[in-house]
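Sharing a structure, written as structure tokens. Questions coming.
For this depiction, one protein chain was excluded, whereas all remaining protein chains were kept in their positions.
The block that comes next holds chain A.
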Amino acid sequence: MEVRVANVRKEFERFPALHDVSLDIKSGELIALLGPSGSGKTTLLRLIAGLERPTKGTIFFGDEDASQKSIQDRNVGFVFQHYALFRHMTVADNIGFGLKVRHGAARPPAQEIRRRASELLDLVQLSGLEKRYPAQLSGGQRQRVALARAMAIEPKVLLLDEPFGALDAQVRRELRRWLREIHDRTGHTTVFVTHDQEEALELADRVVVMSQGRIEQVGSADEIYDTPNSPFVYSFIGESSCLPVKVESGEVWIADRSIGLSAPHAASGDALLYFRPHDVELLDGCSGCIAGTVAASRRVAGTRRVELEIGGERQRVEVELPVDHPAAQKSRVAFRPRRWKLFPASEPGKAS
């Protein structure tokens, strides 16, 4: 099922949580809503589910306007961070609940419900735990039951709110891979919320980066990482270093030195230069480069992280060096970013 969020705005007691958000989710897609806390990602998910009503705007499931429908009629599967299992019911009863509460002809016979529950338990790899109560399961197992319960109603969309947030790192990684498998096998349109960029980039077909109630960028992991379209996305996804620079006559300057980067299309004036610490070219001499004195150096796994102070303002940036690189021993390091991006300095945190 295709989901279209059209110009949705949501306010909580006049405080805006989402500003005019639009998003198209393709049928069968696995999409991640990624952002820091307070970015509105969970609000957006709950709006799609119908757990909140938009202040303005519409949500379409296919061609149908879903925002007029109640939660019950939307037929969405929702998985909560803290499982929200019915603790007085066995695992099988939890999974069968969505079928049992149906009315009349829509409700399958008890036999069929039981069969479906144990089928889904097989799918989530918990065969034989039908009779257990949620309190007798581990966190990872509970979340699998919650997922099986959500899938039992054959939802149009599967929505997961930080599904692995309450689990430890090992289980989280395992479940991540497993969720991808289940998604590929069942083909549900799936939206999940996370604040873990590794999880989003690894798992999702497309990532929606959100900040302060707005969508900053939508794209595949490659697009988001390689061509961030705002300072926020650049600094939020992966590591980044940032330097205040000046653009004049198509050249980038730090104070009165040209650093050898040409930006013919950039507007003149103050700007911010973003680059990845590992994506730099180390230079010996220095005409047309960025040079700085080493302020701190730490060993990070296979590489060395060097913190440099640049120019008279002592701006600090991080640069990654190979461990055996001679520059690591020096007190001055010169480099030039290989890939970089300029954003106007006047609007920090806003899309340019």
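One rule holds for everything that comes next: a residue touches a chain if its C-beta (ideal position, glycine included) is under 8 Å from a C-beta of that chain, and two chains touch if they have at least 3 such contacts; residues count from 1.
Rule of thumb we're sticking to: contacts and distances are computed from a predicted model.
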Omitted chain per UniProt, picking from "Sulfate transport system permease protein CysT", "Protein GlxC", "Phosphoribosylformylglycinamidine synthase subunit PurL" or "Hydrogenase formation protein HypD", is "Sulfate transport system permease protein CysT"
Looking at A:Gly40, A:Pro54 or A:Gly98, which residue reaches the missing chain? A:Gly98
Of the residues A:Phe80, A:Trp178, A:Tyr225 or A:Trp253, which one touches the chain left out of the display? A:Phe80
The one residue from A:Lys26, A:Arg53, A:His88 or A:Lys330 touching the chain left out of view is A:His88
Residue ranges of chain A at the interface with the undisplayed chain: 49-51, 71-72, 74-78, 80, 82, 84-88, 97-98, 101-102, 135-138, 146, 149-150, 152-153
